[in-house]
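Of the protein chains in this complex, one is absent; all others appear in place.
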Amino acid sequence: MTEKPIQGERKMFLTGNEVVAWAALAAKVDIMYGYPITPQNEIMHYWTRMAPKYGKKFLQTEDELSAGFTTIGGVLAGKKAFTATAGPGNTLMQEPISMAEMMRIPTVVVIQQRGGPSTATVIYSQQEVTMTTYGGNGEGFRVVYSTATHQELFDYTIKAFNTAWKYRFPTFVLGDGYQAKMRESLHIYDPEEKGIKLVEPTPTLSRPGQIGVNREPNHIRNTYNTEEELYQIVMGYAKEYAEISPEIIEFQEQDVDDAEIVIVSHGVVSRAALAATQELRKAGYKVGYFRPITLRPFPTERMRAVAANTKKLLVVESALGQLNKLVLNEIYGLTTPIETLLKPGVGVTSEEIVTRIKSLL
Amino acid sequence: MTLNPQMPKCWRVESKPHKFCPGCGHGLVLKALGEAIDELGIQDRVVFGCDIGCSLLTWDFFDVDTVQTHHGRTTPVITGLKRANPDAIGIAYMGDGGGYAIGSQHLVNAAARNEKITVILANNTNYGMTGGQMAPTTLPGQKTETSPYGRDAEDIGYPTQGPEMVAAIGQKGAYVARGTMANIRQLKGYFKKALQNQMDGTGFSFVEALASCPTNWRTNAKDTWNFVENEMSKYFAVGELKVPDQLKEV
Partner (left out) sequence: MGKTAKIALAGEGGQGVQSVAEILAEAAYEEGREAIYIPNFGVEQRGGVSIAYLQISDQPIGSPKFQKADIVVALSDRAVIRTQRYVDERTTFVYDTSIEGVEEHLPKNAGRVFGIPAIEVSKTELHPRVFNIIIMGAVIRATEVVTLDEAKTAIEKKLGYKFDENPKLREMNYQALEAGIALVEKAL
């Protein structure tokens, strides 16, 4: 029971769903709550096989509402808890996450995006960007990591628990069906052996002690009586979110300094964008690559600087402009033209991007 | 402030007088629950979850750890907490809309999984907080804001009989009862058994409490009691529906 799930560093060849289960174990997660939906199912399959060996728990709930709210219950009890979902399940997940947002409950949710709207395909898309960053009846006080490789899926799943528990904003790992189902190699490791400190969870409710003797009861709520009261709460969160954003924001870029056109993409599509950039550079084209890793908070400052310094942006995504909306919002006021390569629910290859760039230069 | 001598010890003095309407049944139900918590000596271990609707007014009602959740979602929040910390004593408190309509899938499945939690549901035959709409428990012929000519059972069905439903789903070890604010001593006894059952780790516990809503019923004191005692209990039979073996001696 006390044995560490991962000792040392090991190279492995896994599916992305398997990677998430390993990462959750490595992050010392106590309990997973989940409801079946493709393409995230195997996260639960691997978790339920591995977790009991290390004294970890699992509950299969009646739907994603319950998966989200039981996750909240687990976190309030002071345990590292998470759930995973996709598509229509993510739609339902927005209700519990809006509560987590309001009550600053450090939930972690892994999303493996599938096609939309509606049931659509169980395969792949990047169509859950808007929902994951700004879903629910709220202001988008969440952290969203968009991963591109299995290594990142492992690294950022571990990081998501630290981010959530450190800042107490709900945190998402935004993957997709391709990442969920494909096999590729990565290094798995014990984060503490690598010097990554894991943030310790603490209980909000059911804390030890005697009421009125050595502790007070905790009363937590998400309902407020007056507009002014709510305004104060929301503005307080907004200020705090803005303050911590520079610590959380992550992005990746290549060859942007002298680029005449910069490809902007995120998640698995950025693999194709990076390959296209490298190929075009070899052929003498002045192309750059920019990729937000955190979609919330967005790397606004750097995005603006990159956009201001180039002649054109090409936004590429497997959605009909969800990343593009974020980018447009962030670079408002600049006059850099934006071209798009938008393929909702369909993968994008480097060849397509290369062809597109050549037609633009 | 002088302490009301009849107030249960686990009631939170600072939040009294409470915010329920005059004549509301919640106060009596919560008094019975408070006394049950006191008599079992479990104040430190209780995590109380309250739903949306009038039940949300209990978010600071007790001197116990409390979480106010979303409409219908108190059952999964308390379920998740209890799963993560089996030492806690989880109480999910809700109304008939929360338990039998928007959160019915959670109630049904928590019962089916025999979750070791205690669900307490106040049945006052309407949605009180939102202004008195028809609820799953509205009686045939009863007028509400969304059944202004009286509930037509032929058109929209008969009232939900919650404890009967939960008892039918309930697993071995589950405790299911329906009490009433008209018999506080009995209701407290049901609450105690429902909590004891959770402490014994035996199974799911569910108590429905018949409660008054004079504001939306538009009844005076006499008619309010008459409705609870005679009209409601005619359709909603008071008593224990499922008692696990270890509680039969109590």
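Letters A and B mark the chains in the order given here, with residues in each chain numbered from 1 onward.
Simple rule for what comes next: a contact is a pair of C-beta atoms (placed from the backbone, for glycine too) under 8 Å apart; a residue touches a chain by one contact, two chains touch by 3 or more.
The structure displayed is predicted, hence computed values, not measured ones.
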Query = If you put the missing chain back into the full complex, which of the shown chains would it touch?
reply = A
Request  = Identify the residue among A:4, A:49 or A:183 that touches the chain left out of the display.
outcome  = A:183
Request  = Determine which one of A:91, A:121, A:252 or A:340 touches the chain that has been left out.
outcome  = A:121
Note = Among listed residues A:51, A:269, A:287 or A:314, the absent chain is touched only by A:269
Inquiry  = One chain isn't shown here. Among A:38, A:60, A:130 or A:300, which residue touches it?
reply    = A:38
Remark   = subunit A residues touching the chain left out here are 13, 38-39, 121-123, 177-179, 181-185, 268-269, 271-272, 274-276, 347-352
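Quick note on the criterion: only the chains that are shown with their structure count from here on.
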Message = Taking the mean of the C-alpha atoms as each chain's centre, how many Å separate subunit A from subunit B?
response = 38
Inquiry  = Show me the residue ranges of subunit A that touch subunit B in the complex, using the header's touch definition.
reply    = 30-31, 33, 57, 59, 61-63, 65-66, 68-79, 81, 95-96, 99, 203-207, 209-212, 217-223
Note = Listed in rising order, the residues of subunit B that touch subunit A in the complex are 12, 43-45, 47, 52, 56, 59-60, 62-70, 73, 76-85, 87-88, 105-106, 108-109
